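One chain of protein is taken out of this complex; the other chains stay put.
First chain written, first letter: the chains are A, B and C, and each begins at residue 1.
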Amino acid sequence: MASNSFGQLFRITTWGESHGPAIGVVIDGCPAGIAITEAEINVALAQRAPGRHALTSPRKEPDEARIYSGVWEGKTTGTPVSIIIMNQDVDSSPYEAMKSILRPGHASFTYLKKYGHYDHRGGGRASARETACRVAAGVLAKKIIATQGIQTCAYLHAIHDLCTQPHTTMDELIPALRASSIFCPEPLIEAQMLARLSATQATGDSLGGVVTFLATGLPAGLGDPIYEKIEANLAHAMLSIPASKGFEIGEGFGAAMMHGSEHNDGFRSDLTTRTNHAGGTLAGVTTGMPLYGQVAFKPTSSINQAQQTTDVIGNPRTWHLPPGSRHDPCVAIRAVPVVDAMCALVLADALLMHRTAQMEFSF
Amino acid sequence: MASNSFGQLFRITTWGESHGPAIGVVIDGCPAGIAITEAEINVALAQRAPGRHALTSPRKEPDEARIYSGVWEGKTTGTPVSIIIMNQDVDSSPYEAMKSILRPGHASFTYLKKYGHYDHRGGGRASARETACRVAAGVLAKKIIATQGIQTCAYLHAIHDLCTQPHTTMDELIPALRASSIFCPEPLIEAQMLARLSATQATGDSLGGVVTFLATGLPAGLGDPIYEKIEANLAHAMLSIPASKGFEIGEGFGAAMMHGSEHNDGFRSDLTTRTNHAGGTLAGVTTGMPLYGQVAFKPTSSINQAQQTTDVIGNPRTWHLPPGSRHDPCVAIRAVPVVDAMCALVLADALLMHRTAQMEFSF
Amino acid sequence: MASNSFGQLFRITTWGESHGPAIGVVIDGCPAGIAITEAEINVALAQRAPGRHALTSPRKEPDEARIYSGVWEGKTTGTPVSIIIMNQDVDSSPYEAMKSILRPGHASFTYLKKYGHYDHRGGGRASARETACRVAAGVLAKKIIATQGIQTCAYLHAIHDLCTQPHTTMDELIPALRASSIFCPEPLIEAQMLARLSATQATGDSLGGVVTFLATGLPAGLGDPIYEKIEANLAHAMLSIPASKGFEIGEGFGAAMMHGSEHNDGFRSDLTTRTNHAGGTLAGVTTGMPLYGQVAFKPTSSINQAQQTTDVIGNPRTWHLPPGSRHDPCVAIRAVPVVDAMCALVLADALLMHRTAQMEFSF
Partner (left out) sequence: MASNSFGQLFRITTWGESHGPAIGVVIDGCPAGIAITEAEINVALAQRAPGRHALTSPRKEPDEARIYSGVWEGKTTGTPVSIIIMNQDVDSSPYEAMKSILRPGHASFTYLKKYGHYDHRGGGRASARETACRVAAGVLAKKIIATQGIQTCAYLHAIHDLCTQPHTTMDELIPALRASSIFCPEPLIEAQMLARLSATQATGDSLGGVVTFLATGLPAGLGDPIYEKIEANLAHAMLSIPASKGFEIGEGFGAAMMHGSEHNDGFRSDLTTRTNHAGGTLAGVTTGMPLYGQVAFKPTSSINQAQQTTDVIGNPRTWHLPPGSRHDPCVAIRAVPVVDAMCALVLADALLMHRTAQMEFSF
């Protein structure tokens, strides 16, 4: 099935391979009248770009998005917004020599089984480069929800066993994140993380991490029972990000270690809750409290160490990065803006959907 | 939007409230020729029924499913299968006195905000009773995937801090689960869990838990990049279950604590992998290794203790269970067959979808 | 794929066979707060019921709909509305003797090829009985659009070469249709039609017909470019009705015989158009002028004459109606309320969708 789309009313469709001429996204269902510029998209793309700090992989081109349709005189028109990002750094020759080897942790084996062939050039469609399209679309999603006062952000909560405190105050988070090259809001932890990253990179190995997402300013009522619960759509969104392995809303797995008397969030006279263990959702619908949760990322599969594996017909082979390659010691860092974008996409969709829930709403 | 459906090619639509006359499910897209009986569905329903062991809530009626369409002479016909389960125990009067109180951890507040009213009778549509429909549909899904040699199961991995070992061998699990009233495969842990449940119930409190799902016999190739990854659809499925708060595939959040050199699963000459940290999926597509993961459940929100909250206009109120009620001290137990059913539904859909991936497949 | 659903935001899913225990419809996406009763649905069902006049087929039971969910204290709750209609007159024995014969014009051959078997009992799922579910759902759709001042109706425009004038004034049409047993608004034509029907029925033969649909009170702006044009969705809806063979919007095929200077509808100072050749839609979006068009129906396939055909393995056979059967000489008559319901379903969906088109709309 058409599996390269996400969202119902605010729907993105992405296309493109890491080593093809370009990647792109078509955003369908964007309401008319949203002001948007290419410059704004490029600022967002720079956030997730490789090479942002010394430790991520060094694809050096600045991503430049061009809007090909759906925007006229600076505003969306209601027609599909097509955004294209050219690929500039696409030497796939280093991969030629290893094209029949099954890279551990990569799509090579499963795509081969699914499609009967495999595009070995740097990950092809399965490359994280696809996520640039999500970040571009996320810019529009964030503008839509901002019209209702909703803000989202994401930060690097943990690398391996180094982790931050929980943060739910947007006003403090935003400037803190701006000051960090790895989206970590706590300078002391950030310093430890950077040291750990350097040390691990020196060994050629990689590290897993955890990203926290947060949304504030939400009205109560977003999300649709039973199968379009806000947390179900968020979980779907987050597990569609390459390398993600887990999702939590609110206390998440921690809730499994709590008692009901502790976890239940009682209401106050202003109809907010005293605590927010639930993470801003009850029965799949937002409560108006901050929506937050976490996404786990596995350690980068591409490591600079020899790995024992086989070729496509089972002959033992050793896989190693092409000579001269550098690798990204922790994919969770570059995943931060993607997690944020996916959260915004889910909320934009839910917001448009919510307008159909009650007949008394004015048309 | 139509939010009461799940799946694309094998699609279920559920309807009904806990205190209405009946609940039901329409299964659309079921291939013709699958043998199915009402008795088989009733066996599955008995698994998740309340009252199965002494500690779950005591709604005593045996659920009886009736097939109203789509099956003829014992086999599916290709037309929609409509299954209806009558509600027999629907006294909603105990809830009348408390109907304007916002129950902590329940849908009352959010449904009110979403729809402008709230059906207070025992949870209404948000009640876990809806999950009986998923279990009924799961029986058909399990039969579809069984035609290709795929089996699924789920078990209770943890209640609070009491947890089992990981299990990935279906042959041992199935009989062990049959012997347990709480779906726990390890008798020693089961005994501890039962003791903890009794003790907690005596205090009126509740406990969270974790359920593990497992599927074996899978071909490589199921799941569709980018947004219909098998783990994305599983996450969506699991977070749509009432009270679920987290999802993991493979090592899950544990992967965030690993190094790449440790997490990567190298291939062997038979194209299986030496380890299976990934949990049977790479880049969203099954590898053929066992698919496994976990789902976290919060402690039951209905506790037998007074809770401070408000009514719908913010007046302070105390919520307590209606006199004479009993409560379910751990919803994770009854969620086990639901987790299993959702896993089967995701796989049935992916299996049908997979037939369209390569043109060389025979029609 | 799940092919038994229609609509996106206001979505119906129908189930059931003509000779099974019941048929039903689940309506998902209905906004909360719509007043609805079973009695209102039954009035609508009586319109399409067989046996309404002397000439349609004589299945005599009064259809009685029961609402099983989604309505509480007389109003929709926002949860799925499940409506079930029991089948009371289901003797399938007359069809036993002919079960291997391919009935000309029926689903027997194509369903056999699609599903590998065929439910021969009176048409099974392909029976027009399924359309009762559409009429039931149409009652809710009509109520939704009525909140915005939109009304729909349909009438019998033609049987064979006997046809009415075009009608676009709802105030005259509604009482005229109430007075006619065959939904024909012109008494003189109705009399000729009834005479023709009697004469044809006497020969055992059947007649084709044409139904006109009409909607008034529409705002400009409903319908979504490019592939959800209002006329595209109407065409889809109408061609999903059993026995339908053609669809026109506005002048339809007549437009192919016009010049541009004649067909173009110029605007007036009140932004209505002088003429309405377009039928109330431009580029797929409503203009606010009356929406109208036609649907062609083939003559009833079941005729009371011997027909030369074969059995499922190609042996020559003669097909005739079971002894004692009566047949419906013109299916277009009973299709009238179905056409009306489908029009209302399309408009309800488009109305809900329209709320997402502009950001300036208040939430």
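Worth a mention:
Heads up, the rule we're going with is that a contact is a pair of C-beta atoms (placed from the backbone, for glycine too) under 8 Å apart; a residue touches a chain by one contact, two chains touch by 3 or more.
Note that this is a predicted model, so its numbers are computed, not measured.
Of the candidate positions C:A132, C:M238, C:L291 or C:C343, contact with the hidden chain is made by C:M238. Along subunit A, the points of touch with the absent chain fall at residues 1-5, 7-9, 11, 13-17, 20-24, 26, 28-29, 32-33, 66, 68-70, 72, 75, 77-82, 84, 111, 114-117, 119, 124-125.
Subunit B residues in contact with the hidden partner, per the touch definition given at the top, are 9, 29, 31-34, 78-79, 144, 147-148, 219, 225, 351-352, 354-363. Contact residues of subunit C toward the unshown chain are 1, 3-6, 8-9, 14, 102, 104-107, 109-111, 113-116, 125-126, 130, 158, 160-161, 200, 205-210, 219-221, 223-229, 231-240, 242, 244-253, 255-271, 273, 277-279, 281-288, 294, 296-303, 305, 307-310, 314-316, 332, 353-354, 356-358, 360.
Going forward, only the chains that are shown with their structure count from here on.
Taking the mean of all protein C-alpha atoms as the reference point, the chain centroid lying nearest to it belongs to B.
Subunit A and subunit B have centres, each the mean of its CA atoms, that are 26 Å apart.
Along subunit C, residues 9, 29, 32-33, 78-79 each make contact with two or more other chains.
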